[in-house]
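Taking it in order: structure first as structure tokens, then the write-up.
Of the protein chains in this complex, all but one are displayed in their positions.
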């Protein structure tokens, strides 16, 4: 069996999606790019989170074709594959329909950067990508094109949910957790009035400091 | 004891109702139709979720009369029985008062289809059935009549809660989980503005693809 | 040690308050009246829920004076004692600051009966009692006077929280769980519009049926 360590990592990280309440039933999925760069490990389709094991993970190439595995790959595999093909610095991708992020996505509204934690992690607003149907490269194209214009490792896909990226599967999972956390807090803040803006210069200072302190590169 | 496997399945599935927070105290119930079609297994009335066992499940006929069991059947048994009598393709029924679905039901308002996950699972809006009193066939009639006009496997009963159907008890539980999930997300989206509509053609495309990929037939 | 069985019951029931998220830190308390009627068992003051044991429960008389126990009784003991003195049919009392019930209480607004589950359990609106300071009989008087005019086993005390009663400690805990459940659902319903009313006759029919089916008497 190929890639035993990455299978283990990707399988185990799915527990963070349930721990933080980001997923219901079998929705949501995580992938990780293999060393070498031309394969990735991803969740199988329709398997419940309780039953995920390193062995049940599947391996795909960058066209999203199944290379190894007893199950079908996640129905979102094409979007993961497109992202890996076009963003060589990305080694992890996460997709969820987490409640608050998806609510912003349903309105097609970016999440404004009004929290210092959001400046730290996202370096500005969390942007919205286009409405796109599943079944081809449209979702992947929307992810890559939208992220190109932002420092955010998260993108809200209109009427759909959220995709996050990272230089590791764990970094992408962290981005998914923090995206829902700030999506919820900014939503709650907005329910009773307008949050105060943070000056763009201060957002830059917070982002630069955080990325250096934590040793993370832009987007990852 | 009849139907040991179905008793085990129906008993165990109730853990999903508590895991996803769809029920409080002893509210909520699941049933499953037996092979052969003229009996079903259902939760006993007023037993706490911690104490449910395969043995405590009860067996009823399609008139809702107790056939086997030490406890009384769920007080919602008549609605389950009516549904099985009039929808031969249904093999599982779930009833909950889950918070967000019941809130839409309290306003008598259908949940609009503004999420791709909702197009996938429900094929359009989640409709509202009539106000009906417990104690006869009124609730069952409302369920069957309302579902007849929709692809949704879930129906919001006005001022009451939600009923879902499936071609298996597990499919009906999945519908109950996803119904609350989209009820909550669309509620949250609506709190700060109007969600963007999804074009009816796109809803059809998403629904058709999802039902084929997952091998599910309409309504189930 | 007196009343070992009741100590065990009251101690164990506190786990339901944490399970349903009705309490934070050490807020919230449950009591149960002893057979014979002139003593009750109640939570000790300031002890965390993890550390509650049958032995740490305290016994008080109907004036709220400590009869047995190593800890001080709950700071809400006077309100429990007043309720037992004036409502001989009550054998259990619960107090929480659960979020949604307390939010209605902070506005001094009764929860309207717009859910069939609320008609079942509460027989109408959940009423609001007066603002009252702790330290005398004012809270107890407010509870008893307000419940006298309603079928509800729950009363929202203005700017404070909720008290529930039952013919057993478990029944009072059920009322506290269901009170928060309907407080939340009706709140959520109201956020996006007006819930549809249920006709008073239908509320009566639902309440009468539920109390008979479950063998419970009015208020308990």
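Should a chain be cited, it is by its letter among A, B and C, assigned in written order, with residues numbered from 1 in that chain.
By our rule, contacts are C-beta pairs under 8 Å (C-beta built on N, C-alpha and C of every residue); 3 or more make two chains touch, one makes a residue touch a chain.
Please read all numbers here as calculations on a predicted model, not as lab measurements.
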TODO: Would you list the chains present here that the left-out chain is in contact with?
DONE: A, C
TODO: Have a look at C:2, C:24 or C:145 and name the one touching the chain we're not showing.
DONE: C:24
Task: Of A:78, A:144 or A:177, the residue in touch with the unshown chain - done: A:177
Open item on the list: On chain C, where is the contact patch with the chain that was removed from view?
Closed with: 24-25, 27, 45-46, 75, 97, 99-100, 102-104, 106-109, 131, 133-135, 158-161, 187, 190-191
Task: Touching residues on chain A - with respect to the absent chain - done: 20, 114-117, 174, 177-178, 181, 184-186, 188-189, 191-196, 198, 202, 205-206, 209, 213-214
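The definition used in the following text is that only the chains that are shown with their structure count from here on.
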- [ ] Just say which it is for the chain contacts: an open line, a closed ring, a star, complete, or other.
- [x] line
Task: Rotation angle (°) superposing Cα atoms of chain A on chain B, nearest 5 - done: 90
- [ ] Report the most central chain, judged by the distance from each chain's C-alpha mean to the global C-alpha mean.
- [x] B
TODO: Return the distance between the CA-based centres of chain B and chain C, expressed in whole Å.
DONE: 31
TODO: Any chance you could list the residues of chain B touching two or more other chains?
DONE: 191
